[in-house]
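Beneath this line is the structure, given in structure tokens, with notes to follow.
One chain of protein is taken out of this complex; the other chains stay put.
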Amino acid sequence: MVLEIKKISKNFGGIQALTDVSFSVEEGEILGLIGPNGAGKTTMFNMITAMYPPSSGVISFVGNPLSNLKPHQITEKGICRTFQNIRLFSDLTVRENVMVGNHCRLKTNVMQSVLRTKAQKAEEARVLATSDEILEVVGLANDKETIAKNLSYGAQRRLEIARALASRPKLILLDEPAAGMNEKETNDLFNLIKKIQTLNITVLLIEHDMPLVMRVCSRIIVLNFGKKIAEGTPSSIQNNKEVIEAYLGVEEEDELA
Amino acid sequence: MLGELINPYYLQVSSFILINIILAVSIYITLGTGQLSLGHAGFMSIGAYTTAILTLNYNMPLVLGVIIAAIVTGIVGTLIGIPALRLQGVYLAIATLGFGEVVRVLFINWDGLTNGAIGLSGIPHLGREIFNLSKSMGIEPDMFGLKNNQFISLAVFFVLLIITISVIWFFVRQNNSRIGRAFSAIKMDEEASEAMGINITYYKVLAFGQGAMLAGFAGALYAHLMAYISPSDFDYHRAVEILIFSIFGGSEVIWGSIFGAVFLSAMPEFLRFINEYRFMIYGALLVLMMAFRPQGIIDVNMMNRFKRLMPKKRGEKKHGTGNKEDQ
């Protein structure tokens, strides 16, 4: 078990965003986290990455509880995320974005950086190599020097994934990576997620694009109004009555994608 | 001969420009992590007073005084930087402004040590010290065909030039490293930086402390260049002046801030009448810059274009247009 969510609740000043949600993520799987807008999916991500604490419940990563950690420590432990509303370092180049993602795996301090010691030079060379390698994986190898904000929308989403991969995570959290993508881009994304799986990285995916979710995920968790209403394989989810009801009222929202 | 070419007045002006460059770099470092400090005049005064008191009252050598001044200011800056971390943008600016004012009031009222509003005079002059040192080593101004005052201003200028270049070198190298990348990431998006594994607490305090230390260092040099300091040298106007060097010249790249310091300090020398209206122009410039070019005259794009003009730089492929949408 890579990640274990145990009875997590979150209350925002009287608004119950999540109630007693429990699930676990197994090593090497691609787990989908779906549900209508406002179901509490991103809230869950924010709590896993310690952007704010849960009101109650425990989150454990490879057996250790993640309480009292800061977001950057979560990343060091091996969980990294992307953002639903793209949050790249927009004035940095594509490559620099990925290099920042690699930050927590580097060690050189101020003096070493200024004096450009051997260790520092070796490390910088390694960062460059790692970044290039990751950009190759996500298919942005030709855009290394492009300023991030000048990338196309789909490319920006892929760069978000690249930046997260650069932190060498065991578990990656993808928050609606297909939002705003066209059919071809979504297809590329499918291949990318599959490729991430082959790199021994577990994937937890929030997504509204149902065909993609059904194709790529091995298992799916469904949230509705902050509660878990279903869990199972894509086919069992597709035929789950409660899930269908939860989605029927909000079907039009899926057309946005 | 060399003697006719050297005008002590211009060298003196240039020396002050060099100090302003250091100040501009100091605010650039702090701004570089998205922290707006209006306390840099305060830090500058701590550096200036520390070295002045040490050299005047305890006969400490000038070099040691300056070094201790920088360290003391760095420590104060770090101590301020830690609680300041809890403060976002506006709060930080006001708190640092308050800090600067408290320091100023303290120096005005601490009569016994600082001589109050009148200030301290007779601070060992950097030029004199160099002059005496070189004399003791058997170097005389007329060996270069220079008068004493020419020699002194020239020596001061070169010493400050070397110091300034070292400071720039230090921060350029720091910028081109993991540290610098963390700084710019934090400036662009603090939350995302933290999520990407950057310890923002550490880097923000580091930047704040470095900025303070550098401002204190510049203040110490200023004290030994002027030989006279008073609390009014380090008031709100000074804090705004330091800020505008970077805002006008460019706060994204170190060269922008340096350009701002050089341009704005040299301008009144060429256009005498400007001096009277200097702060009016500064004020108008701040408003105009924010409206039309918030990143300052020299920005990243300009630097990239400039770099591309340089030889042996491979061409860059650009494609795609900005079509980022907000959610």
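For clarity, chains are labelled A and B in written order, and residue numbers in each chain start from 1.
Simple rule for what comes next: a contact is a pair of C-beta atoms (placed from the backbone, for glycine too) under 8 Å apart; a residue touches a chain by one contact, two chains touch by 3 or more.
Assume contacts and distances are computed from a predicted model.
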- prompt: From the names "Na(+)/H(+) antiporter subunit E", "NADH-quinone oxidoreductase subunit K", "Ring-1,2-phenylacetyl-CoA epoxidase subunit PaaC" or "ABC transporter permease", which one matches the UniProt record for the unseen chain?
  reply: "ABC transporter permease"
Message: For a quick check of understanding: of A:Ser22, A:Ser60 or A:Gln84, which residue touches the chain that isn't displayed?
response: A:Gln84
Query: Of the listed residues B:Ile67, B:Ile108 or B:Ala266, which contacts the missing chain in the full complex?
result: B:Ile108
Interface residues of chain B (partner: the chain not displayed): 34, 36, 38, 83, 86-87, 89-91, 93-95, 97-99, 101-102, 105-106, 108-109, 236-237, 240, 243, 247, 276-277, 279-280, 282-292, 294
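What we mean here is this: only the chains that are shown with their structure count from here on.
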Message: Suppose each chain is reduced to the average of its Cα coordinates; what separation in Å results between chain A and chain B?
response: 41
Field: chain B-facing residues of chain A, complex
entry: 49, 51, 70-72, 75-76, 80-81, 83-92, 96, 99-101, 103-106, 108-110, 113-116, 120, 123-124, 127, 142-143, 145-147, 149-153, 155-156, 163-164, 167, 180
- prompt: Residues of chain B touching chain A in their complex?
  reply: 170, 173-174, 177-182, 184-185, 188-189, 191-201, 206, 252, 300, 316-327
